[in-house]
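Apart from one protein chain that is not included, each protein chain of the complex appears where it belongs.
Moving on, here comes chain A:
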Amino acid sequence: MLFDMLRDPAVLVLCAITLAGCSGLPGLLLRHGPLGQRLASAAALLSSLIALPSLVYLLFWRQTSSFTLNWNLPFGPCEIALDPLSAFFLIPIFLVFPAGALYALGYWPAVERRASERSVTFFYGLLACAMALVVVARNGALFLIAWEVMAVSGYFLLVAEHAEEEVRGAGTVYLVASHLGAGALMVLFSTLFFSTGAFQFPAAGSLQVTAGLSTLIFCAALGGFGSKAGLMPLHIWLPSAHANAPSHVSALLSGVMLKVGIYGLLRVISFFPHPPLWWGALLTAAGLTSALMGICIASAQKDIKRLLAYSSIENLGIICTGIGVYLLAAASGNRLLAYLGLAAALFHVLNHAIFKPLLFFSAGSVIHAAGTRELDRMGGLAKRMPRTAFLSLCGAVAICGLPPFNGFASEMLLYLGFFSEAQAGAPYLALGAPVLALVGGVAVISFVKLYGIAFLGAPRTDGSARSHEAPFSMLAPMGLLALLALAGGLFPQLFLALVNPALAALAGPGADAVALPVAPAWFAVAGGSLLVLSAALFLFLKGRAKAVPAGAGPTWGCGYIRPAASMQYSGSSFGALFGSLASTLVRSRISAGKVAGVAPAATKLSYAPEETVLQRIVLPTISIIGVGFAFVRRLQHGEVHVYILYIFATLLLLMLWVH
C-alpha cells in the first residue's frame, strides 16, 4: 500500500515538499556545531533529487493528480493538485532551493554565523515549502495560509542581519507591502467565493461571472500578485529587500518567489473562459514599462545586489509582456502569437530562475571576499577568484539575453511574436520589438558595469585586494546553474519540452502544437559555431602572441607617470553617461562637504542613486497618508490586556452582526 503510493510521482513531490519544510528542524534541536546545517543541506538535495525527476515525469506525461484532505475548518475540503502548470512552477523551487542550501554551507557557515544560522536555515526550508504549497493549493483558504507563511518566513530570512538599521527598515517595508498584497488577495478570494459559493478554485475556463466581477477579480489579482512579482509601480519593497537579505536568500526570493506571483496571475487568468482584450493590453504595457524602467534604474545602481534586484524587475517585466501578448493573441484568435507569447513568458521564468540565482550567488561570493556591497570599492577580483569570475561572466552574458546562453532563446521567441505582428493590419504590437531592443541595450550597460567594475581592473580597496576564491560548496551550485544556462541556449527544445505541457494546461489542449518559426537546431548551430570560433580565434591569437616578441608592463596611462587604482573608471562614472539620459527615472543625489579657505580641511563627497518617481511622488504621498492616519496610532499603545479586549469586542460585534 505504502509502496504503491510511493510509486506515484505526485506523492513523491508532496513528500519532497514536506521534506523541504522540515529540513531546518534538526538544526533547531541540535544546539552546536555545523551538523544541523549539513543535515538541512542534505535534506534539501534529497528533496530535489526526489522532486525534479517526478516533476519532469508529470510534465512529460501531462498528468494531473489531486488530493483532498477533509479538515474540520470552515473553508470546505482542502484540495491539493498537481497539474502541469503547478508542476512547471515547482521546477524553479526545487532547482534554486537545494542550490542555495549547498551554497549556504560556505556562505553562511554555522560556525561563524552562530547567532542567525539556525533561524536562517529553518526559515529557508520553510519558505521553499510554503512556496511549493502555494503552487499546489486549490483552495483559497489554504492558498492564503501558505501565502502568509511564505511572506512571513521571507521576512525572517531577510532580517537575518537585524542588527543593522538598513536591514530592519527593508524588512518593515517588505512586510507592509507584502500584507497590502495579501489584502488584495483576500478581496480576490472573497469575490471568487461570492461568485462560486466555495473556496475551491474553479476549474480552468469554467468561471462565468459578470464583466464587473471579472474586472474586480483581475484587478485584485494584478494588485496582489503583481506586487509580489515586483511589477512597476508595485515594486517599492523589492530592491531593498533583495539587497539586504543574505545572498542565497536573495537568490531564492528573486529567482523563485517573484515567479510565485506570476503563477498566481496565470492561475487566476486560467479560470476565465475568454479573458478580455484589455487585460492583455494592460499586461503588455505594464510589462514593457517595468522592463524598461527597471533596467534603466538598474544601470545607475552602485550596490551590486540592488543592481541585480532592479534587473529582476526588468526580467519579470519581460515575463509579464509575454503573458500580455498571449492574452492579446488569445482574444483575437491568433494561435501562433499566443504560443510565442506564452512560451516566451514561461521559458523566461525558467531562464530567470537559472541566471539570476547564479548572479546572486556570485554577488554573495564577491561580498564575502571583498567585504562590501559597493561596486566602487571592488575591482580586480578576477585575478584572485578566477572561477567565480568565469561563472559570473556566464551569468552576465546570459542575463543580457546574448547568444549562446538561454536568455537569448526566450527573448528570441518574444521578438518573433512582435515581428510576426508587423504584418498585421494595425501593427501596434510590433512596437514592442524596439522597446525590447532598448531594454537589451541597457542591460548590456548594466552588466558590463557590474562585471567590469567588480571583477576587472585593479583592486580599488584593500578589501578587494585581499579577496580569496570561494570554496567548492559555493562554486558547485554556480557551475551547475551556468551549465544549465548554456544548455538552455544551445538546446532550447529541452526547456520547451517542459514549457509546452504547462502551456497546454493554460491555453487549452493543442495550443502547444504550433510549429516554431525557427527550428531549434539553429540555436545549437549558432551557439556552437560561436563557441568553436571564439575558442579557435583565442587559441590562434595566443599562438601568434607566443611566436612574436612579447612584453609586459603597466596599463598605458596616456603619459601620466603615477597612475593609481583609485583613478580607474568607477561604476558610478561608467553609468553616468546613460544616467544623464535617464535622469527622469533615476538621478544621483550628491552630498558634498564645504571646501573653503586657502588650505581647506579634508572633506567628503558622497553620491547615491535615487529613484525619482519613488522619492518625489510615492514617498511624499505615503508620508501625507501617514499624517492623516496618525489618530489610529492611539489605539496601539503596547498594553496587551487592552489588545485582548479589542479582539473580544470585535468577535462580539461580528456575532451580533451574523445573528
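FYI, a residue touches a chain if its C-beta (ideal position, glycine included) is under 8 Å from a C-beta of that chain, and two chains touch if they have at least 3 such contacts; residues count from 1.
Everything that follows uses one rule, which is that contacts and distances are computed from a predicted model.
Student: According to its UniProt record, what is the protein name of the omitted chain, chosen from "Sugar ABC transporter permease", "NitT/TauT family transport system ATP-binding protein", "Ech-hydrogenase-related complex, NuoH-like integral membrane subunit" or "TIGR00659 family protein"?
Tutor: So the chain that does not appear here would be "Ech-hydrogenase-related complex, NuoH-like integral membrane subunit", according to UniProt.
Student: Touch as defined at the start, partner being the missing chain; which of A:Leu207, A:Cys394, A:Ala433 or A:Leu585 qualifies?
Tutor: Answering carefully, the residue with contact to the hidden chain is A:Ala433.
Student: For the chain left off this view, which of A:Ser190, A:Gln208, A:Ser573 or A:Ser623 is in contact with it?
Tutor: Going through A:Ser190, A:Gln208, A:Ser573 or A:Ser623 one by one, A:Ser573 is the residue touching the chain not shown.
Student: Please identify which residue in A:Arg7, A:His32, A:Arg544 or A:Arg562 touches the non-displayed chain.
Tutor: Only one listed residue reaches the unshown chain, and that is A:Arg544.
Student: Of A:Val149, A:Leu308, A:Ala370 or A:Val397, which residue touches the hidden chain?
Tutor: Answer from the full complex: A:Val397 touches the omitted chain.
Student: Contacts of chain A with the missing chain: which residues?
Tutor: Spelled out for chain A, the touching residues are 379-380, 382-383, 386, 389, 393, 396-397, 400-403, 408, 412, 415-416, 418-420, 422-423, 426-427, 430, 433-435, 437-438, 440-442, 444-445, 447-448, 451-453, 456-458, 517-519, 522, 525-526, 529-530, 533-534, 536-538, 540-542, 544-545, 548-558, 563, 565, 567-569, 573-578, 581.
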